[in-house]
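With one protein chain withheld, the remaining protein chains of the complex are depicted in position.
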Amino acid sequence: MTDLEEGPVRPETPEVEHAEARASGLLGVIMVIAAVVVLVDAARLRDSDDALGPAAAPTLLGVLLGLVGGALAFQSRHFLRTPKARPAHLWRLAVLVVTLVVYALLLPLMGFVVCGTGLFTVAALLLGAPHPARVVAYGWTLAVVVFLVFDVLIGLSLPAGPWGF
Amino acid sequence: MAWRPAGPGPYVAAALATIALVATTVFGGDDNAGFLNGRQLRLMAPAAPGGGWDQTSREMQAALRTEAGRTEVYNVAGAGGTIGLSQFVRHEGDPTQLMVMGLVMIGAIESNDSPVGLDRTKPLARLTTDYEVIVVPADSPVKSMTDLAGRMKSNLGAVSWAGGSAGGIEQILAGLVAEAVGADPAGVNYVAHSGGGEALSTLLSGRATAGVSGVSELEGQIKAGTIRAIAVSSPQRLPALPDVPTLKEQQVDVELANWRGVVAPPGIDADDERQLEDLLVRMTRTPAWQETLQRRGWIDATLTGPQFEQYIADERRTVTDVLKKMGLT
Partner (left out) sequence: MGDLLNGFADALTPGNLLWAFVGVTIGTAVGVLPGIGPALTVALLLPVTFRLEPAAALIMFAGIYYGGMYGGSTTSILLNTPGESASVATALEGNKMARAGRGAAALATAALGSFVAGTIGTIALSAAAPFVADIAVNFGPPEYVALMAVAFVTVSALLGPSLLKGGASLVIGATIGLVGIDTQTGQARLAFGLPSLFDGIDVVIVVVALFALGETFAHLVAGTGDSRVEPLRGAPMLSREDFRRSWPAWLRGTALGFPIGSLPAGGADVPTFLSYSLEKRLSKHRSQFGHGAIEGVAGPEAANNAAAAGVLVPLLTIGLPTSATAAVILTAFQSYGLQPGPQLFSESGELVWALIASLYIGNVLLLVLNLPLVRAWARLLTIPAYGIYAGVLVFACLGAFAAGGTIADLIVLTVLGLLGLLMRSAGVPVAPAVVGLILAPLAEQQLRRSLALSEGDWSTLVSSPLTVVLWIVVLLALLSPLLRRLIQTRKATSLKH
């Protein structure tokens, strides 16, 4: 394969490279942990009398996960020793994830329109939208239009709150 | 679709949307006033669009229109209906919630070790049955069920069965047949597929000895001669396939119906239960429902009340028993 010659030409600052290596190391570690989970889960399966039982594929994939994950973690080990790089906006991510979970929990209680507006508003503000009031108006319009089109017109029943939408 | 950063536009749009929303949801659509305090029935099809339960739900929706106004159908797919079931039992005491179910769900509850069983629902009515048909490729040397039974007795592993999901009705039938001919149900070489269509394609490729599927699903193929039917699982021959003998006619003492019915959530009061049963019986008498039975090749099997509950309990015993013998639970 001659794929290497077309590698990324974007200017790579050490910082970007560092962040990428850190993420790749973390991914590698997660993959190794997942490998253990997959292998343990596979060992628990009842075997069948077929030539290839239900555990064959998970075992193979578990080993592959471990090997590839290990290689990723190994490759980025240098970067783990020199902790630097600017902290990303991880708190925003945390807020959005919490919002998504709250959205999932409130959806059956409050209905699609209210929850959808809330999700849109929080996401847009976290992403850096100015004018909160306008964002709410846009979110409300979007959620209502979606509800009208899918629930009322097409008939996909979306969760509704006590007020009927 | 331009994004204007200023002006009253967004607020006007939001206000207009609100008006439309309130007009359609709060004031619209109470065309079924009088039934169950005017609330709308919601019917869960615990399967993906296109399958038997989905078809049953949507046909019910059409037939109920004259009896109960607009009914809403929604799908909760997965795991032989057990995902839908575990969600359904949460509507405790709500008589406007119904779910379509059937024999397949009983098998899935057992083979998946589902934490929620049918005892957590209130069975209302059995509606239809569809029987299973055992088929072989058109050029297969297997001539009859007796022939196939002989092969199973001499070498059980060499007779491969293509059918639907593991623990489903097709595998149950294969297990019952093995037991009836005196072979070990646990040794049946059953090759599971995610649906009847997929099983059919394996059978057509000539790699499997026999196939099992619903009569309505294979009728067209059998009539066109691409596959040959050797037995049906009904007590008598079926009007749709008058030339195909039953299993019993061929000395295999097995009878299996893929029935479908409707249940309500637990804890509804007796009055509501009676009203819902009446409604379903009335529905089965509508011309729309009769036409559906005709068109789909389903057989009317209306059964309600305690008899239906007894029937479910019996079916559960049969299914659990054979699944255990096949080593599937």
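All chains are identified by letter, namely A and B, in their written order; residue positions are counted from 1 within each chain.
To be clear about the criterion, contacts are C-beta pairs under 8 Å (C-beta built on N, C-alpha and C of every residue); 3 or more make two chains touch, one makes a residue touch a chain.
What you see is a predicted model, and the numbers here were worked out from it, not measured in a lab.
Of the listed residues B:G93, B:G157 or B:P235, the one in contact with the hidden chain in the full complex is B:G157. By the touch criterion stated above, the residues of subunit A touching the omitted chain are 1-8, 19-20, 23-24, 26-28, 30-31, 34, 37-38, 41-42, 45-46, 48, 50-54, 56-58, 61, 64-65, 68-69, 71-72, 75, 88-90, 92-93, 96-97, 100-101, 103-105, 107-108, 112, 116, 119-121, 123-129, 135, 138-139, 142-143, 146, 150, 154-156, 158-159. Within subunit B, the residues in touch with the undisplayed chain are 1-3, 48-51, 54-55, 58, 61-62, 73-79, 82-83, 86-87, 111-112, 114-115, 157-158, 160, 165-167, 189, 191-194, 197-198, 200-202, 204-208, 219-221, 223-226, 295-296, 328.
Everything below uses one rule, namely that only the chains that are shown with their structure count from here on.
Averaging C-alpha coordinates per chain places the centre of subunit A 35 Å away from that of subunit B. Taken together, the subunit B residues at the contact with subunit A in this complex read 10-11, 13-14, 17-18, 20-21, 24-26, 28, 42, 72, 74, 187.
Chain contact summary for the complex, subunit A toward subunit B: residues 49, 113, 134, 136-138, 140-141, 144-145, 147-148, 152, 155-157, 160, 163-165.
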